[in-house]
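Attaching a single structure in structure tokens format; questions to follow.
Only one protein chain is missing from this complex, and each of the others stays in its spot.
Right after this comes chain A.
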């Protein structure tokens, strides 16, 4: 059998441990899928695979045990799934146009969760349209609040939906439910002064808990949808680490532009001797300031946005001598 491995991989099919067998990766941006696609996915698994699907950590499906020579048939069949991504391009019967930029995952968001500050699937869908298809290996996830159920802190770009709480003292009964909760569960950004609540904007992470706790509606949500962007978190075999905040209180346009600009940054500096290089290692090599300068080029952040002066990532290096007995 002769196949072009790179073409196959780009087409969202995997090389698997079983010779001549592949595995289809189905994207589900924002992790929310209309059930009308279930019969299609089932039929591919039943007719071409082994009647099973795997739910991936990125919220896609992998359909295993497929013969490579069935790719063309399958690509024709999955056209509606790819069309449903709403990409600004003609969708033919050639399957997924790229697989490098991974499925943009999202927690369930405010379609269900009371804590969520936004419709995470909507945000993920919008980002998908802004960055996909692309061959560069980008991992992006959107989480509805700083609880970070989707693990945005393990991504190249983690988008955390936030709200800037608005306080109306005329509705406050000083029950202190907000400040007690913020102190115990969050960052202690709220304090009581003369029976009023004062919010420390630098400490506030925009989680919206105060709004949820308020029995009178003294706390309400800000008009603008805002986001915290954490960057360059990763797992992997060298230096696993959590992402660190790059932008606070940024709007959707700002975060979208920063991610788009990062593709240019990667193109400029990626180590092409490797099959792929995670963005975080490129940023490590070039330095945060170079990254920052290039990804903010041409971006006019919203007036509320704050940008990290510097970032020091943590994590640990596998090759350091950790003591074990």
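To be clear about the criterion, contacts are C-beta pairs under 8 Å (C-beta built on N, C-alpha and C of every residue); 3 or more make two chains touch, one makes a residue touch a chain; residues count from 1.
Please note the rule applied: contacts and distances are computed from a predicted model.
Have a look at "Phenylacetic acid degradation protein", "Anaerobic sulfite reductase subunit AsrA", "TonB-linked outer membrane protein, SusC/RagA family" or "ABC transporter ATP-binding protein" and point out the UniProt protein name belonging to the hidden chain.
Of the names offered in "Phenylacetic acid degradation protein", "Anaerobic sulfite reductase subunit AsrA", "TonB-linked outer membrane protein, SusC/RagA family" or "ABC transporter ATP-binding protein", the absent chain's UniProt record gives "Anaerobic sulfite reductase subunit AsrA".
If the hidden chain were put back, which of A:51, A:188, A:215 or A:287 would touch it?
Here the residue in touch with the unshown chain is A:215.
Please identify which residue in A:55, A:89 or A:175 touches the non-displayed chain.
Of the listed residues, the one touching the omitted chain is A:175.
State which residues belonging to chain A touch the missing partner chain.
For chain A, the residues touching the absent chain are 110, 114, 116-119, 161, 163, 169-175, 177, 194-195, 208, 211-218, 220-221, 223.
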